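One structure is given here, and the rest of the page talks about it.
One protein chain is absent from this view; the other protein chains keep their places.
Showing chain A:
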Amino acid sequence: MSNETLNWTAVCKVGDILPGTGVCALIDDHHVAIFRLGTDTFYAIDNIDPRTGVSVLSRGLIGNLGEHLVVASPIYKNHFDLRTGACLEAPEHSVRTHRVQVEGDEVLVALS
């Protein structure tokens, strides 16, 4: 899929996301978690934790488990792969991933 066919939304400035944490953006009524790893790597997944139906994944701690870059849901600590959206403990609770890019100072997200 090329960039032209994607619908990019500017959600915030790079500086709005503290390195090593996430924020939640509202895009077309959709809750999206955007994470910043280090200074210049970004990932986006659904913010809603499928196990509980609660909009919290952006508030989880991020890190790695083996090869997986993950966020741990703050409710029951289940882990989601930031690159694939897969829930490591229960695949049926996996989430969608979304595209993120940075243009200048802006963080842009395109829903998948």
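Methods note: contacts are C-beta pairs under 8 Å (C-beta built on N, C-alpha and C of every residue); 3 or more make two chains touch, one makes a residue touch a chain; residues count from 1.
In this text, contacts and distances are computed from a predicted model.
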- Query: Of the candidate names "Imidazole glycerol phosphate synthase subunit HisF", "Nitrite reductase (NAD(P)H)", "ABC transporter substrate-binding protein" or "Alpha/beta fold hydrolase", which one corresponds to the UniProt protein name of the undepicted chain?
  - Reply: "Nitrite reductase (NAD(P)H)"
- Of the listed residues A:Leu6, A:Leu37 or A:Val102, which contacts the missing chain in the full complex? A:Leu37
- Message: If I consider the whole complex, including the chain that's not displayed, which of A:Val23, A:Ile45 or A:Val95 touches that chain?
- Response: A:Val23
- Note on the structure: Those residues of chain A that touch the unshown chain are 11-12, 16-21, 23-31, 34, 37, 48, 52-56, 59-66, 69-70, 72, 74-75, 77, 79
